[in-house]
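This view holds just a subset of the chains, kept in their places.
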């Protein structure tokens, strides 16, 4: 494997610098598939809630690579016997490329069009791409090895746990990066300290016991980021509108509607016959350009939804502990009565519909979840962190969420004279004040 | 003027929070013309050099508004007689809207298509737009007043100096914001301290003498941001390619070339007959989508340039103190001989071609430049800062730049056997190493 | 009340700047009693654990004043009716002077010599001091008013809650300041945000509902500071030695021992007859100078303890869940057998001996504790924060500590051949490794 004659550096606001020492990594970064990540935001629609969150998956991917590089470099420097040195390049490539298959606004796209970004990552690694050629030029087995790490089937499980575990490089980078760009300080934790206390141990990565406080801080930060950024209802509202746009476009196409303009890749996506080449042309420019065009479409519903998204005219929401079928029916009828389409103009978030990713201890975690964080004691034994830390124990329990119902408030206010008192009370429409993103 | 029933807040990574107290401001932010700024990056192509620089003019505009709001709030709180209290809303609107007329990648667009973002700002303020309606609903003269501030002809000169001077809210926000998102710490300075030492004084804004150190620090930061971010040659290289794309598209259209795809607004721009409505549909999604399409155009030159831009295959550069006509001719001939188009494949930056915006003291500044920063002494007299500060005096002199010649290195390497020894020596093509963005 | 002709500023690493606008405050800061606080560390012996914690009560007192000033300034600016404007100066003075009665290493001094720093604060406010003269010159009732705020008996309870409550200026400053100087980032929270959401309400200070997240972050930070800084066992060990020194000196004096050197104020302290004048001469210089002298005293025990303190040769500790009387007796006998004095050479910390100051919700708090933090809902009702916040609810429960036994490890190792197997096992003296301050 060739080293670069001179180390390359990228200035990075989160890690200060990102260091590239291998020609292979340098070439992967310069591939068109990787450069495409510059045109996909890391946090999807979150920029509509936190305006600073305009950062891309490109910078996140560099960050995951850099954290992985630092961990490995520390393992190598200390000659830890449980770290398989020959796996360095597989790990670095997997770290850099783990998000390469993402579509623009992935979660919404995947839900409506039933694609799977992980599968597309595999396709890009193994298909006819620049990335495949660069990896293969290094060793013919490398594309397959990297794909196995992504699929979590790689024989050296420690490589998988670097990229995907409760304390992996992916999560450490996105917590720090999302905190930095949204401007929410509580997402900060002491990365340098954590990197120093990680230890390769019997096919997995554990934490030296003296590092417990640093891990506590990391878990507290993660806890707050989930509640205050990732689960923010305004973000959720914009995701709902985005999904409704795709849903409506699909519905229209299936009904034989003829769009004034539509990009062939979007058509292929709708029809479920998209090729690798077309998939790689999907980015947020294309999606936003499509919405720009569609806001003038003849279909009023599609036009309205696109205008809402582009001009940030989001749905409001109300919350409640329980929601009876009866009430729901009454609401749907009221919506229909004033000309709204319940299918598109309201949405209910049930608690736990979304992946809930706060740390769970052994006791509270289900089998599907990632293995808990283990502390390595001085005597060589392992303990799950929640058994040692009061702080972690106190935050790793289950939390009950609330139902959120999203809807277009302006329409209800405009047609208030047509609404029953029950409906007016539910939606509190006497109060015309708008919510902000604070 | 109506106050909001409850203050709105935006979380901002640079100013911590942005506070909106006026319904007028809230409505302006929610207008479609202002939301469009989310789709235009603050630093154009700089994200290709500093990958964190993905922030938009939307967040910058909020920042300029917030700094202006804080300055005015301090002036009001202290009841300074030289501050005309009735100008608050004009100033806040001008701060928020000062960049509303920007096109995507403004500098390049303006150079090739001879548009002027300041004129478009006026058009948006005075034309048939949501913004005009919102401003007018407040007072019929407000659109015109805000326009005059932008044009620097407003009768209350102190309002102009808030938005446009050596120490204005615009510059203070962009220095801090660009430093934050690029990750270059040296752009930091103590904004809070500066805000406390500003004083309205006889139609302009001056600095209390005890604030000299804070201003020194601000000017040092600005000095470093110019040399290390704004004048970065890699950014310059990407701007050159961008401009060449527009130049080529225009040339092709004028030659009667028929594009596979072209957006009507771009066509209107090329033909110099763009309407306000079309201008407002221009954003970076549209431009990037256009480049995505054009990278498959039949015209090889246009396709090549678009691929270069999207995949960050930029021109390299060499620098020299002087460049004779003779040499230049030799280079152009050599380029032509190996199939390159000198008109598109090389560009020379002469020193001072670009707006050089390091602080100049009275002595060194030319008449076109903004008035220097004045210190208000305890006895009420004013002194220009460079006469008081050794630091400012030492950095406000003239600096000689160097010529930069940008060119496609790969092509030269590929055709090295066709190049003369002189040419090979000039471009140092024995060394195949690529430059990074460090 | 006189305003300063020009505002004074102190550069402060935590609050950026501290602003003094009143001549009264400026004069109080310049009094000899206030300058004495420069010679008393904020965190006592903590600098032996976290070497950065060398900051004084002087800077903390300025910080509490500044936070109070900012809160009041916000209350005044918004003309909140529940804030009694005439109380501004009483509140600022109480904030600045709340710690004026502290002795060097207060907690240890108070325990051994049965003094009370709050009572000394009152004595200084009302006695023959510069501070009393400065306050009286402003209004004859001011010293008494400030004293009542300190004693929590002041009729305007809102002034008391500014200085002493679950969310007071004292605590907000020390958390931020101690985090800054120890270098433990997890103590950070968003002060600016909290200040903006505080509201005077019916004789107390509450939090606007939209500020809940900021309070959560504050309580999380506080939680971590307690576990990781304030309860750190190495700090506890140094406090124990300090107290043993005072205890031994007192014991010796009572036994008629004649010291080679002793400062008259210390003698007065031991004999319980210290005057205000003498008390004000107590500072850490004096205490450390005394220890410097006493490390050469003839009494071997006093000399040993002083050497331990000055050269940081602290006791080690072991922890256990329970400790039987039997075991304890066996340990004491073993200690005596090898020439140690159990009274001075060992100490057991029982859980909850120390003021445990993690936030308690209404349900878990005892009557002695400060009132919980209340959120002000949009409809004007109040709710205790733990009923609204999952995070706070999860950390406000009770936590069981462990017993810590502190002892001189070197002595045990030196005499290991004289120890029984049980004792050797308890103290794990095979492992000679020393603990660090990490």
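Note that the chains are named A, B and C in the order they appear, and that numbering of residues resets to 1 at the start of each chain.
As a convention for this text, contacts are C-beta pairs under 8 Å (C-beta built on N, C-alpha and C of every residue); 3 or more make two chains touch, one makes a residue touch a chain.
All values reported here derive from a predicted model rather than from experimental measurement.
Undergrad: Of how many identical copies is the complete assembly built, when 3 are given in place?
TA: Whole-complex copy count, per this file: 4.
Rule of thumb we're sticking to: only the chains that are shown with their structure count from here on.
Undergrad: Determine, using the mean of C-alpha atoms as each chain's centre, which chain is farthest from chain B.
TA: C
Undergrad: Where the centre of all protein Cα atoms falls, which chain's Cα centre is nearest to that point?
TA: A
Undergrad: So, what's the distance in Å between the C-alpha centres of chain B and chain A?
TA: 31
Undergrad: Just how far, in Å, is the C-alpha centre of chain C from the one of chain A?
TA: Here chain A and chain C have centroids separated by 44 Å.
Undergrad: Using the touch definition from the top, which residues of chain C touch two or more other chains?
TA: 190
Undergrad: Once bound in the complex, which stretches of chain B touch chain A?
TA: My answer: residues 5-6, 8-14, 16-17, 20, 26, 30-32, 35, 38-39, 47, 50-52, 54-56, 58-59, 62, 180-184, 281, 283-289, 292, 307, 310-313, 433, 436-438.
Undergrad: Can you list the chain A residues touching chain C in their complex?
TA: 185-186, 188-190, 210, 213, 216-217, 220, 223-224, 227-228, 390-391, 394-395, 397, 399, 438
Undergrad: Contact residues on chain C for chain B in the complex?
TA: Touch list, chain C to chain B: 9, 16-17, 77, 190, 192-193, 196.
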